[in-house]
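For this depiction, one protein chain was excluded, whereas all remaining protein chains were kept in their positions.
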Amino acid sequence: MNRLIVSPSPHVHSGDSVKKNMYGVIIALLPALAASLWFFGLGALIVTLTSVVACVLFEFLIQKYILKQPASIGDGSAAVTGLLLAFNLPTNIPLGIILIGSAVAIGIGKMSFGGLGQNPFNPALVGRVFLLISFPVQMTSWPLPLASRASYLDATTGATPLSVMKEGLATGRPFSEVMGDVPSYLDLFLGVMGGSAGEIAGVALVIGLIYMLWTKIITWHIPVAVVGAVAAFTGVLHLIDPAAYASPLFHVLTGGVLLGAIFMATDYSSSPMSVKGMLVYGVGIGVITVLIRTYGSYPEGISFAILIMNMFTPLIDKYIKPKRFGEVIKSKA
Amino acid sequence: MNQWSNFSKGFLKENPVFILLLGLCPALGVTSSAINGLGMGLATTFVLVMANIVVSLIKGFIPDKVRIPAFIVVIATFVTIVEMTMQAYVPALFDALGLFIPLIVVNCLVLGRAEAFASKNNVGSSIVDGAGMGLGFAFALTLLGGVRELLGSGHFFGFAIYPEDYGMLVFVLAPGAFIALGYLIAILNRLKKA
Partner (left out) sequence: MGKRASSLPNMVLTLLMITAVAGGSLGFVFQMTKAPIEAAAVAKQQEAIQLVVPDFDNDPAAEMYELTSSEGFPLKVFPARKGEELVGVAIETMSNRGFSGEIKIMVGLKPDGSIINYQVLEHRETPGLGTKMDDWFKPAVVVEGRKEPGTRLLDGFFGIKAGESGDTKNILGKHPGTTRMVVKQDGGEVDAITAATITSRAFLHAVEVAYTTYTERTDAASSATTQYNEEEGGDNEPVE
């Protein structure tokens, strides 16, 4: 059959697809996963497996029995949500809480709004913040890295550098003394500190970022804007009073700033589309994060910051529109 | 109008909270437990019925341009009566609802029924409308309070169903109120369709 096929444009497909991008994100998350397995061992394995399996399962069940849609779990997006949720949990978190978090992330964060691409908030963060508010005790006891690789629920716990700083300041200890309890910058970069499973190893997250930039899964704008804003804001505070505010490097390397900036804030459907919009969005996240860390009652604020800026995404997209292809810039008459 | 449908419309067809989305401030604010929701709902029902009676009685007597201030004075009077009576005879409930009782005055449901219904209908219909709407409001608040209490602290009307430690604290707080309300509306819409 030799027929001429007539079809509308585009005629050449780049091969880009949801599936390809999602598996790309999973590959980019592998270094951080390896780091969390190295530092937290058994706990990281159990938490990550449970979270991924639960997210995929909940998506399948909701699509099959409630929405009665064809299942789309093969595209990998539920697995990415599960992986990111696990990265935001302490590795000694009990199973029941992971299951609730996965159900909230997929059920409330994603499927309630219509599924893939329709969610206004990052689903993994919806799950994480829901758990943080619901189970504050379990969500804020972090196992010590390396020390308890063979244990899960009964891991020895310790504080994160950020909570050490916050509590130290609240008790009125001198700042230099408080900062003496915090690991060195090299340890912070490599991930030798208490924290959630995937957020600690800065070096692994940066490798993931380089891979995603290289394969064009994301552009550099959002991560750079977030990290830049955090560094600039804390830099100004640090210059004003070095005896009361930690250095910008400390703020960038601790907590979830790198994980959030690279993997959570760049979620396609909850971040702006235009380059300028991405910069505004990223700077907003950075500024809110520092505000919460410095003046709020929580030691860490990146999750809240990303969710808050997710809310502004439609507004940003409305006011900062990408220029239409071929549009002539109007001259001011 | 058929008095029965006039009464029953407040429960599902025109439920103030789930369908009309009126009076959401108390609906989200006080419903951290079922008993609080019920108490607030019944207090609102009383104000609603009394305000409807008085407004429908004096509707011909009030010049159009000052009807809103006149209605507000009537409503505020009944709210203050409820507040003082509660404080005197059920101090425990008054402690729990505290701040929200005076807020019944600005509950748009009460003014809305006075303006939209009682100022256009006779006394009998207005009583039925006020009772229906008020009980529908109480039903919605009790349901919302029950769901939040059960999920948030493992109790239902104060009886322990499961240990409090397993509860999801978020449902006791304001964000949980929004989440619970959203899902209740979704479920009711689904049921109405079926």
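Per-chain residue numbering starts at 1, and chain names A and B are given in the order in which the chains are listed.
Basically, a residue touches a chain if its C-beta (ideal position, glycine included) is under 8 Å from a C-beta of that chain, and two chains touch if they have at least 3 such contacts.
None of the values given here were measured: they were computed from a predicted structure.
S.K.: Of the chains that are displayed, which are in contact with the missing one across the whole complex?
M.R.: Contacts of the omitted chain with visible chains: A, B.
S.K.: Looking at the full complex, which residue from A:114, A:136, A:174 or A:242 touches the chain that isn't shown here?
M.R.: A:136
S.K.: Tell me which of A:22, A:79 or A:93 is the one touching the absent chain.
M.R.: A:93
S.K.: Sort through A:49, A:153 or A:186 and give me the one touching the missing partner chain.
M.R.: That would be A:153, which touches the missing chain.
S.K.: Spell out, residue by residue, where the missing chain touches chain B.
M.R.: Against the left-out chain, chain B lists 32-33, 36, 58, 60-66, 69-70, 73-74, 76-77, 80-81, 84-85, 87-89, 91, 95, 98-99, 152-153, 163, 165-166, 169, 172-173.
S.K.: Can you name the residues of chain A that touch the chain not displayed here?
M.R.: Missing-chain contacts on chain A: residues 92-97, 133, 135-138, 153, 167, 170-172, 297.
Everything below uses one rule, namely that only the chains that are shown with their structure count from here on.
S.K.: List the centre-to-centre spacing of chain A and chain B in whole Å, with centres computed as mean CA coordinates.
M.R.: So the centroids are 40 Å from each other.
S.K.: Sort out for me which residues of chain A touch chain B in the complex.
M.R.: The contact residues of chain A facing chain B are 96, 100, 108, 112, 130, 133-136.
S.K.: If we count contacts the way the header does, which residues on chain B are in touch with chain A in the complex?
M.R.: Contact set of chain B toward chain A: 166-171, 173, 175, 179, 186.
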